[in-house]
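My questions will all concern the structure given below.
Omission of a single protein chain aside, the complex is shown with its protein chains in their original locations.
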Amino acid sequence: MRRGFELLLAVAASVTIAFLVLPLVALFLRVSPAELLGQLGSAAAVEALLVSLKTSAIAHVVILLVGTPAAYFLAMRRFPGRDAAIALIELPLVLPPAVAGIGLLAAFGRRGLLGEELTVLGISLPFTQAAVILAIIFVASPFYVRQAIASFEALDPEVLEAARTLGASSRRVFARVALPMAWAGLSVGSALAWARGLGEFGATIMFAGSLQGVTQTLPLAIYAELDRDFTTALALGGFLVVISVALLLLVRLLPGWTSSTSISLFRFARSSSGSTSA
Amino acid sequence: MALGAERWFDRGGGVDRRPEERPVGYLFQGYALFPHLSVADNVAFGGRRRVGELMERFRISHLARVRPAELSGGERQRVALARALAREPRVLLLDEPLAALDAETRSIVQTELADLLAELSLPTILVTHDFEDAATLGDRVGALVEGRVRQIGRAADLVAAPADPFVARLGGATLLRGVARPLGNGLTELTTADGVVITSSDPGAGECAAAVYPWDVSLSRELPASDSRQNAVRGPVLSAVPVGNRLRVRVGPVVAEITAASADRLGVAEGGEPMVASFKAATTRLLPATAPVHDA
Partner (left out) sequence: MLAAASLTDVLPEVDPGPEYSFGGSSELATQIREGAPADVYVSADPRLARALARGGLTSAVADFGANRLAVVVPADNPASIREPADLARPGVRLVIAQEGVPVGDYAREALRRLDLATALDRVVSEERDARAVVGKVALGEADAGIAYATDVEAVGSGVRAIEVPSAAQPRIGYAVAIVRDGAAARAFVARLLGAPGREVLREEGFAAP
């Protein structure tokens, strides 16, 4: 009986992996690597790549800079409404991207909630690269913040308290103890958020529109190419897959690299009296 | 909460210094070393001035680049101590410093810790559940039950004159609960629920607990000659546990600690022949009964 159960587990795992991998394999079987690289030389592809990289990178920096302290606060403090706050942050995860796009328009569009205020400031968001960045931030940040909260919550409170007893202010505890200790989990969340941001489509097309060289990210370019040139669409799709896979792999391997480097603040090769062993 | 003239916390006075502003050296029970920093960086976290000197003193200089995960229990404790002292604290708080160590390391560390505390002469509060540690390392011992101090004094005083049954038990005594009545000749007689009758030279009446220290108990096969100033309890040998080079023997309700040699001579064995536990009335403390405290 035990053998049977083990077998069942193995089969389930195989089926899952096969199902997830099959479309990707099929994709690459349709497009040869030569074709792939050839198509990538087109102006549309290059511009789409640049737009994607630029917008996802900027969005990601914002997510990290704002999301990390936010996650720390939510992880460490208990206050009434905390659960609701965390649920709200997770909302974009279950929201259809198109709905997110409409929501962004409703908030920041010309006729949106903040439309007038923005117009007064001379800021018009729809159809701009800024809109793409906002859309990416909206859909991708929950991936990071959620993971960051979990990572901070998992920290040993005693170690953080120890830092306080050693004279570290709350800020120093965050920067020198909590952040480094939570690094592995934060990296994972970061990768997921970045990958999600790269693949973002629905909210972008609604809020930012699609214009080559300005707002047309890789996913939008793929969508556009579907009619114009299916092969190019496949090539771009394959390319996006390669980047995403590389990203995920990088983050898997990164903790291994960073943990071996010693962030030594104190050069201590030899003691002043010259003894080297105890 | 105040250290000398400095007030650290005063709810009434509105004083509440932040933890990082209180110069305390805190040793956590689990040591709470920073896993992502090397030993040297751990120690330096509280202050850089004395790092080299402290690492030498605690014999961890050779571990400067090592990560806490690779250290032994004893080494970790030394790093934690060095780290706490690097802050140049004015007070030391040690939370069960010996609890996380194995038996062998414990005794070594206990001695070292005693020397260290003497040398530092910083006001130190040490928390432990082991009376022997407290007695060895502390000038004064306080017994805390449910957050309340039951007695503070020299360790010897806590043993010789425990304030209540809990303190007595903390000091190593076995308690026999029962009803006491004065005998009129300076002795008090206590009768337990099981019918065991013993005497104590302490006064007492009503619900009481008699405290008997194992090292005051001797064992024999036969009942000694009847003597009101001597207690003798016959009972089965319920357990015989070696502790160091001595044997802790449970005879009925009484616990005795005898030398291995005596044990051999008497042929003490668990479940073997019943023994007689003898102890003087003079060494038997009588304490007013308190509600039984939940055994920690």
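A few notes on this one:
For reference, chains read A and B in written order, and residue numbers begin at 1 within each chain.
In this text, a contact is a pair of C-beta atoms (placed from the backbone, for glycine too) under 8 Å apart; a residue touches a chain by one contact, two chains touch by 3 or more.
Model, not experiment: these values are computed from the prediction.
Taking the complete complex into account, the chain left out of view touches A. Checked against the full complex, the one of A:Phe28, A:Phe73, A:Phe127 or A:Trp183 touching the unshown chain is A:Phe127. Which of A:Gly109, A:Pro142 or A:Gly167 touches the hidden chain is settled by the complete complex: it is A:Gly109. Within the entire complex, the positions of chain A that touch the omitted partner chain are 105, 109-111, 126-127, 208-212, 214-216, 223-224, 226-228, 230.
To be clear about the criterion, only the chains that are shown with their structure count from here on.
Separating the centre of chain A from that of chain B, both taken as means of CA atoms, is a distance of 54 Å. Every residue of chain A that touches chain B in the complex is listed here, in rising order: 156, 158-159, 161-169, 176-177, 180-181, 183, 259, 262-266, 268-269, 271-273, 275-278.
Those residues of chain B whose C-beta lies close enough to touch chain A in the complex are 18-26, 28, 30, 32-38, 40-41, 44-48, 51-52, 55-56, 59-65, 67, 83-84, 86-87.
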